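Sharing a structure, written as structure tokens. Questions coming.
Left out: one protein chain. Kept in place: all the others.
Up next, subunit A:
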Amino acid sequence: MTEIVMSQTPPILHGPSEKERKYDRQLRLWAASGQAALESANLLLVNSGAGTVGAETLKNLVLPGIGRFAIYDEARVQEADMGVNFFLDDSCLGQSRSQSLTELITELNPDVQGAWYPNEGVQTLDSLLADSPVFTAILYTHPIRPDQLSQLEAYGQQHKTPLVAIHSAGLYSYFQINLPGAFPIVDTHPDETATTDLRLLNPWPELVAFAEGLTKDIDGLDNFEHGHLPYVVILLHYLEQWKAANDGNYPTTYKEKTDFRKVVQAAARTDIPEGGEENFDEAAAAVLKTLAPPSLPSGLKEVFEYEHSDPVEQRSGFWLIADAVKQFYEKHQCLPLPGKLPDMKAQSKVYIQLQGIYKAKARKDAAEILQIVQAAPGGERVDPAEVDLFCKNAAFVKLINATGGGGGANSSGSNKISRADRLKSAAALEFANDETAALTLAPLSLMPIYLALQATSHAVDEPLAADAILAAVAEQVPGAEQYERVVQAAREVERAAGGELHNVSALTGGMVAQELIKIVTKQYIPIDNTCVYDGIAARCQVLRL
């Protein structure tokens, strides 16, 4: 209980700082740790094409206070830019688009540094990449010149920099994230309701003793005490009774659990003025949700089974802790306890005691894992706070891009499928699903939109007609050009002729900014790895390509 007492020492009573006030609404989502990560990030936008989707993305990152950004854009501002891009005005006509955009975007937040290229000192993308400090992530917009794309991909591989490709044309868009390797996230922010782990089927001695102490004379309790037993204690008590009557077995099947629920419901006192007891209602409602034997969630299983190809990666804090948690799991057949107790009807003192028991057990588990970590080579450098965070979130840890090579054209390695083959098999699967969509009521695949847009990835000089788009699709995914929906998508892409619609670019820029925030803060779960948007049907689909 020391921790609780410590935290009760009076904090300094000052209000929030100016910065905390400005960023209040976002600090509630990613906390000071996420904000610090954002503020130390350095992004590059390689802007081409109609140029709006990149500007909209940056707007959404500059406002929350990304550290710095650079725009590389060879275009001069034209009349057509004014009808689609909010961060250009009439005074910019004929000027360098990167300079004009940078000036009007940095105006959004004085905390953020912006730079623009090409300029007198740095004239090509190649020299910018060679001379700059390493970028946290690089965004580029389509259509892009193939030679520039190759430079970016080479840079991404060399520096392990995430690359994000964005393509917005007419009523369609997609973006694709190419992460340099497996990308683990610990702070995934699962739904509150999903995180309850009460260990009712494998309680530890302190919890058992506490529950027994409160329920040894359960029928002799006065109505107030009976009506304020925490539901955890109620369930533990009647589970013991159930076991005694059922050869030492817990209720496991659905039928047994609903029978057990009836036992709990029947134990509530009804001969009182309220006619029932809220805590027993809570207990009954918790039966199906919380009576689950410990199991290994799929996300963590993937982490446990991950095979490293990079020895440097293997010695990082995350993987050392993951390995320790795996050993813990193998030894105890359960994960470290997160230690969070949901609110429940109870007297304050009893609830705080119970909360303390859960917290103490969580600390004990975390200490054991820290010990394993520190015994491993390199483990002494691991921050104990990182171990705590992992233990609290263990059930929700997630590995993105686990099989590697997502998105990149140059993904290598003998056991990895090439990107071209992956696109073919993904397309085949999507088209097969569409055959049965009428029966399954599933929405139709947005793969046709991706194929049609992607066919114009390098149409820098001339927009492509539908025929040319379909011919390019046929080269990538033979046969796809026959599908009616692919033909329609090609015609819709032809209609845009490489032009952006502001709304579609603003929407896409919003999604890309969300994803970059997730990647930079390592919080929430990024897409894996391509998101396609259909502005006609008003929906998205995430594909792994």
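Everything below uses one rule, namely that a contact is a pair of C-beta atoms (placed from the backbone, for glycine too) under 8 Å apart; a residue touches a chain by one contact, two chains touch by 3 or more; residues count from 1.
Definition applied: contacts and distances are computed from a predicted model.
J.: Suppose you had to identify the omitted chain by its UniProt name; would it be "NEDD8-activating enzyme E1 catalytic subunit", "Exosome complex component RRP45", "Protein ABCI7, chloroplastic" or "Vacuolar protein-sorting-associated protein 25"?
T.: "NEDD8-activating enzyme E1 catalytic subunit"
J.: Considering the whole complex, which of A:Val233, A:Ala496, A:Val520 or A:Leu545 touches the chain not shown?
T.: Spelled out, the listed residue whose C-beta touches the missing chain is A:Ala496.
J.: Among A:Gln95, A:Thr124, A:Thr403 or A:Gln488, single out the residue that touches the unshown chain.
T.: Per the contact definition at the top, the residue touching the missing chain is A:Gln488.
J.: Considering the complete complex, identify which of A:Pro16, A:Gly94 or A:Pro146 is in touch with the unshown chain.
T.: Looking across A:Pro16, A:Gly94 or A:Pro146, the contact with the absent chain belongs to A:Pro16.
J.: Which parts of subunit A are in contact with the chain that was left out?
T.: Missing-chain contacts on subunit A: residues 3-5, 7-8, 10-11, 13, 15-16, 18, 20-29, 50, 56, 59-61, 63-65, 78-80, 82-84, 86, 89-90, 107-110, 170-171, 188-190, 228, 343-349, 351-352, 443, 487-488, 491-492, 494-497, 499-507, 509-511, 513-515, 517, 524-528, 531, 535-540, 542.
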